[in-house]
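One protein chain omitted, others in place.
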Amino acid sequence: MTERYTKGLNKLNELDSNAAEGLINSFKDICPDLAKYTIEYPFGDVLQRDGLDFKTRELATIAALTAMGNCQPQLNGHINGALNIGCTPKEITEVILQMSVYAGFPAALNGMNVAKEVFLSRDIISE
Amino acid sequence: MTERYTKGLNKLNELDSNAAEGLINSFKDICPDLAKYTIEYPFGDVLQRDGLDFKTRELATIAALTAMGNCQPQLNGHINGALNIGCTPKEITEVILQMSVYAGFPAALNGMNVAKEVFLSRDIISE
Amino acid sequence: MTERYTKGLNKLNELDSNAAEGLINSFKDICPDLAKYTIEYPFGDVLQRDGLDFKTRELATIAALTAMGNCQPQLNGHINGALNIGCTPKEITEVILQMSVYAGFPAALNGMNVAKEVFLSRDIISE
Amino acid sequence: MTERYTKGLNKLNELDSNAAEGLINSFKDICPDLAKYTIEYPFGDVLQRDGLDFKTRELATIAALTAMGNCQPQLNGHINGALNIGCTPKEITEVILQMSVYAGFPAALNGMNVAKEVFLSRDIISE
Amino acid sequence: MTERYTKGLNKLNELDSNAAEGLINSFKDICPDLAKYTIEYPFGDVLQRDGLDFKTRELATIAALTAMGNCQPQLNGHINGALNIGCTPKEITEVILQMSVYAGFPAALNGMNVAKEVFLSRDIISE
Partner (left out) sequence: MTERYTKGLNKLNELDSNAAEGLINSFKDICPDLAKYTIEYPFGDVLQRDGLDFKTRELATIAALTAMGNCQPQLNGHINGALNIGCTPKEITEVILQMSVYAGFPAALNGMNVAKEVFLSRDIISE
């Protein structure tokens, strides 16, 4: 376990205390290094950096994943993570809504549906 | 001129005092309503909203445009705009660097090259 | 309710008489303005315009959504809508097939599967 | 020369009488079969088909290429081609403008700039 | 049945002996020519070519589909096909892992999950 790995594990657990274990288990029989690299580079290198606070980093990630429109599981994870580190539901929905401008209405509608699932699962909104 | 248009014009001019005039002139002979709608919806509706400050909105836009990788003129405009409203060069480069995780290294490298052009043109860095 | 909103609501209901209500209810607790903006800008501004008939506009939308390949719910909605305003099943499948040229065979195959679901649900084809 | 090739060549020349020769020459030393396949499949198979008129096919292509946002040379070619077979400038700009809804404003703005180059080169608009 | 069709059918059946029948049946009522063209152009023209062996071609396809991130059914099919023609599970997971560099970690994670489904269904790995 490198220092990058240990720091990455801690960072990922800040976002979601079950995420690292899930990631490691998910790929342990097929490609354990994909989990290792995901912990080391994104969480051990990039998200450790100064110059931009963690909440803004998560909102930037939510913006990108909504705009790209083809990574719904990761968008779900980062919306949960953003809430866990103190982003407000309103900040998250504002970022997603804003993507209607840059990536079109379908991307924003599909992103908002992911947020809706997350918010329902956390009783932020109710059916 | 609707109120949305007037408010959008002011918002766009906050980002870049020449942008609205450039946009209007650019499309006046081919499709003036594209300029009008761009002023009204993104700037008159979305960027007027509460719940997320203007600087974070610009960083979210820079994240999305870097990740999408096919809108370099708009990325250039929003990096300039972000600097004009008080985002630091460091915040901008951190967002672009972070996109290596979510959209790959080519997207981040190409986005950073756009930032480099902008920073050179503003003497933030020198050749 | 602005005039744009009212006109947009009518236009959206031309495509699908249940769509507006579904859209409004879906986002009423999380971000009602996303529904409002979707009614106002796409349906109240853009699809109101002269210069291109509604059927050709829907075929252009089906082309774009098939090519982008990451907005299957909206593609489903617009295939239904296109049929509701008088596009023929053949026109729709021709547009989707044509996308094999511009966006590749996977995009066309996945788009055609969305059309197949819609056509089955409307008894245009049978299992 | 297969029949598909001959029919494709004629179809491509309807769009632009210089396009086939340019395509063939461009790739003759590196990969002549890419030109051959481009003539055979898109133009010899797909654009030969019944069920959708040629003008609507070109508008669907312009929609897709604008939305994808990463094929400006082909967008330029198809805007020219669309004009050559009788699409009006207005129909073309309406399709491009509409893409602001489905693929975002940057895609529409960049697509309109391609149309502007084409229209200037044909004196449809002037500087 | 053209020669291209017959050769394409054989090639597709090398990848997966049930694929051609499934493809033909799937679209026989909605657009049989999409199945025909898929057999003729990709399998009857492109994958017949010299200059690159079939296994490398499949790995290139897995790279592209993982990076594009919006064609999971085709990625599933080509991972199965690659295994059927002798690519090793390791070669496949290495290609997918490598896409983290070029298309980002979400694309690689989602691609690896498709490989995991395929490997589980073939008892290459177990739950």
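For reference, chains read A, B, C, D and E in written order, and residue numbers begin at 1 within each chain.
The rule we apply is simple: contacts are C-beta pairs under 8 Å (C-beta built on N, C-alpha and C of every residue); 3 or more make two chains touch, one makes a residue touch a chain.
Given the structure is predicted, the values throughout are model-derived calculations rather than measurements.
Chemist: According to the contact rule at the top, which chains on display are touched by the left-out chain?
Modeler: Looking at the complete complex, the unshown chain comes into contact with A, B, C, D, E.
Chemist: One chain is left out of this view; which of B:Thr56, B:Asn80 or B:Asn110 touches it in the full complex?
Modeler: B:Asn110
Chemist: Using the document's definition of touch, tell me which of C:Ala20, C:Val101 or C:Ala115 contacts the absent chain.
Modeler: From the options C:Ala20, C:Val101 or C:Ala115, the contact with the absent chain belongs to C:Val101.
Chemist: In the full complex, which bits of chain D touch the chain not displayed? Write them out.
Modeler: Against the missing chain, chain D presents residues 26-27, 29-31, 33-34, 37-38, 41-42, 65, 68-71, 73-74.
Chemist: Residues of chain C in contact with the chain that isn't shown?
Modeler: 67, 99-107
Chemist: Please output the residues of chain B touching the missing chain, sorted low to high.
Modeler: Its contact residues with the unshown chain are 68-70, 89, 93, 96-97, 100, 105-110, 112-113, 115-116, 119, 125-126.
FYI, only the chains that are shown with their structure count from here on.
Chemist: Count of steps on the shortest touching-chain route from chain A to chain E?
Modeler: Contact-graph shortest path, chain A to chain E, evaluates to 1.
Chemist: Farthest from chain A in C-alpha centre terms, which chain would that be?
Modeler: Centre of mass proxy via C-alpha means gives D as farthest from chain A.
Chemist: CA centre of chain C versus CA centre of chain E: separation in Å?
Modeler: Centre separation, chain C to chain E: 30 Å.
Chemist: CA centre of chain A versus CA centre of chain B: separation in Å?
Modeler: Spacing between the chain centres: roughly 23 Å.
Chemist: By residue number and range, which residues of chain B touch two or more other chains?
Modeler: 33, 37, 41-42, 46, 49, 65, 67-68, 71, 74, 99-103
Chemist: What topology does the chain contact graph adopt: line, ring, star, complete, or other?
Modeler: Per interface graph, the chains form a complete graph.
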